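Below: one structure in C-alpha cells.
Note that one protein chain of the assembly has been removed; the remaining protein chains are unaltered in position.
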Amino acid sequence: MTLLDYARGPVIQAALVIMIAGIIWRLLGVLVLTRAADLSRPRDAFGNFKGYRTVFSRAWPSSEFLTATRYQTVMAYVFHLATLVVVIGIVPHIEFIQGLTGASWPGLPNGVGVACGIIALASLVALIMRRLTKPAVYCSTWGDYFAWFVVAMPLVTGLMAFAHLGPRYETLLALHILAAALFFAWFPFGKLMHAFWFVFSRAQSGIAYARKGVQI
Amino acid sequence: MNTATLVPEFPTFAEIVQGLGAQIKQLRALAPRPTLPESVRVQRAIATLIAETNADEAVWLESCIRCGQCTTACHYFQATGNTKYAPLRKMNLYRRIYQRELGPFRWWYRLITPPVTLQDLEELQELVFDSCTECGRCTMVCPMGIDIASLVHHQRSALVAAELVPPELAAVQTEQKHQGTAFGASPEALHRMVETIRTQTGIEIPLDKPKAEVMVLTSAVDVVGNARGLWATARVMNHLGVDWTICSDAFESANFGLLSGDMGLWKKQVDLIVAAAKRIGAKTLVIAECGHAYPALRWNPTLKGEELPFEMMYISEYLGRQAEAGRLRLRPLQGRVTYHDPCKTGRRGGAFAEPRAVLKALQADFVEMPANKEFNWCCGGGAGIFLLERATPLRDAAFRIKMQQVDQTGAETVLLSCASCRLNFEAGRQKNQWNKRIESLVELVAEHLIDEGTAAAEGAA
Partner (left out) sequence: MSKEISLGGFLRSQGISRRAFLGFCSTLASAMTIPSGMIEVMAKTLEQTRRPAVIWLSFQECTGCTESLLRSHAPSIESLIFDFISLDYHHTLQAASGSAAERAREETMHRHAGEYLVLVDGSVPKIRHYSTIAGVSNLDMLVETAAGAAAILAVGTCSAYGGLPKANPNPTQALSIGEIIKDKPIVNIPGCPPIPLAITGVIAYYLTMGSLPPLDHLGRPLAFFGENIHDRCYRRPFYDRGLFAESFDDEGARKGWCLYKLGCKAPETYNACAHVKWNQGTSFPIQSGHGCIGCSEPDFWDRGGIYTSTPQGRFDSELSLTLAASLGVVVGAGAAVLARRKKHRVEQELADEASAPESQTST
C-alpha cells in the first residue's frame, strides 16, 4: 500500500470518524449540561430575542475597539476567507467533498486557488508573528501553537503539491491528505472548535445583556 | 440665598472618604482566619464551581481562542501592561477545574492536567478580586462574546468556599452575615441619622410606615457617613410627594454576599428586602446609589421578576422616569458636566437613558466621555475592590485612564450614581489633586430642586 493509498484510505477515514464523533461528543457534552434560568423581569419583552443579533453583530469589532483590533481582525478575515475559497473552491477539494457527500459545484482555476492559498498562508504567518512578538497580550498555550501548526500544514503541503515542489506529486498529495487528516482529527479537541462555539457563546451573552436592555 | 439655606452642613464627601479610609485599614485585623483544613478548602472551592457551572459557563470556557483582544478592553491590563491581568487569564483556573470535573473530555483532562491546589486558589485571589471589577468591558470586544465577568464571579464564590476572600471584603462579609450590618450600619444607626437629618435640615424621613407605595433603600455609606446622600434622597422623594418609606429592618442596598461571591448571604439579604417590600405593599422599590445592589436585586436571576408585586428601580432610573414625566422641577445646572455610567447599572444593568434624562431636565451642558455607555471605562474601584488595600496601586493606575477620559470632555464636574465609583473617584481626585468636582446624581438633583414645600418646612422648623 502506498503512502497515498494509506492517506486517502484508512487515515483520512479514521480522521473523519474522530472528527465527527469528537465534534458531536464535545458539543453535546457541553450543550446538554444544566441550564440556569434567569427569572428576573427583562427590560423589554423582546429583549431575549434581540440578543441573537450579537451572533452577527460581533462579526466586526465596534468602532470603540476598531483601532486596537484592526490588524488582527483584518488578518483573521483575510485568513478565514482565503482559506474558505481554497477549501471549497478548488477542484480536488470539491472532488473529495463529492466523494463524501455527493454534492458538487464548479471549481475555480488553479491560479486562483494558488493565490488564495498563498494569501491564507501569509495571513496565518502574520497572525503567528504577532502572537510570538506580543506574548503578554496573548498568554498563548501550547494548544495555540499546535492549532496554528495543524492549520498551516495543509496549506503548506497543498501549495507544495500544487507547485510540485520537493517530493513526487503523489507523495506530496499523500502528505497533504495526512496534514488534512491531522487537522480533522485534532479539530474536536482544541480551539478549532470555535467554529461552532462562537454561535453559542455570542448568542448567550447577547441574550443575557439584551435582557437588561444592553446591546452588545 | 434660597439654595444656601437648603444645603445642610454635613461633612463633605472628601472628608467621608478620608474617614472611611481609616475604617478600612482596621478591617484587615477584623478579617476571619481560615478554619478548615487545606484539602477541604480546595475541595469546597471545586464543589462550588461544579454547582455554579451550567451550559452557558461551559460554552464560554470552551470558546476562548486566546486572541488577546480582551486585553485592549481591560483597564487593569491597559494601565499596567502586566500580562497576568489579561482578562483571558482570569478564566484559566476555572477552565481547568471545568475540564477536569464536568467537561466532555474530563477523563482525559484528569490525566493531563494537574489537580487544583490551595496555592492555585491563592494565586487566583489577585486575579478575581484585586484586578477585576467584573465591569464586563472585555465582553464588548471579545469576538466570541465571552462574559468573563460572570465567570470571574463564580470564581469569587469558589474562593469564599475556600476561605480565600481578601481580608477587608471578608471582614465586611462576615459582619453582614453575622450582625446583619455593613460598616456598623445598624437600624439604630439609621434611626440616629434620620433624627440628625430632621433636626439639622427639617427634612422628614418617613421611617417604618406600615404601608407605602414606594420603598426606598439606602446604604451603609449614607447611614454611617454621608448624611447628605440620605438627606438628598428624602428631599427628592418629598418633593415628588409620593407615599414612601424606609424600612429599618431592610434598608441596606449593599450586598456583600454578591460582592464577595457568598451566594447564601446574597440570598439572605435579598430575601429580607423582598419580605419587607411585600409586607408594606410597596409598588416600587427604589435602590440607593449603590451600583452592585442593582444586579443583586433588579437582575437577581433567582427572583421571579414577573411575580413580584413591586417593580425594582435604581435611583437614577427612578429619577429619570420622574424627570421624563415632568415631575421634577429643577434649576439649571451651571458648568459643563460629564456622566460616568457605573458598570453595574450601565453596561451590566442597562440604565443608560434615565440618568441622561435627568441631565436633560437639569438643562446641563452635558458632554459624553469618548468611551461611554456600554463602552464606558470602569473607574477601577467597583465590585468591592475599593476596600482592598493591597489593590491600591492597581486601582490608582486604572483610575488614570478614567481621568484621561474625563479630561477629554472638558467637563468640570463628573456626575455619577454609585457610592463605590464615587469613593474611588473622590480618592483618586485627592491623590492626583485633580481639578474636577465629583458629584452624585441624587445629591445634585436635591440641590437643584425648586420646591415651595421645602421652603415651608424650613420655615416651620
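A and B are the chain letters, set down in written order, and residue numbers restart from 1 in every chain.
Note that in this section a residue touches a chain if its C-beta (ideal position, glycine included) is under 8 Å from a C-beta of that chain, and two chains touch if they have at least 3 such contacts.
Predicted model only: the values in this text are computed from it and were never measured.
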Visible contact partners (per top-of-document touch definition) of the missing chain: A, B
Which residue of A:71, A:145 or A:169 touches the chain not shown here: A:169
Absent-chain contact - pick from B:264, B:281 or B:410: B:264
Residue numbers in chain A that touch the chain omitted from display: 1-2, 4-5, 8-10, 12-13, 16-34, 91-93, 95-96, 98-100, 106-111, 164, 168-170, 173, 177
Chain B residues touching the omitted chain (full complex): 44, 47-48, 50-51, 53, 101-104, 106, 264
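Please note the rule applied: only the chains that are shown with their structure count from here on.
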Distance between the centres, which are taken as Cα means, of chain B and chain A, whole angstrom: 40
Chain B-touching residues of chain A, taken from the complex the two chains share: 25-26, 28-43, 54, 58, 61-62, 64-65, 68-69, 72, 76, 131, 134-141, 144, 189, 191, 193-194, 197-198, 200-202, 204-206, 208-209, 211-216
For the chain B and chain A complex, residues of the former touching the latter: 53-56, 58-60, 62-69, 71-73, 81-83, 86, 88-89, 102-105, 139-147, 150, 298-306, 308, 347-352, 371, 374-375
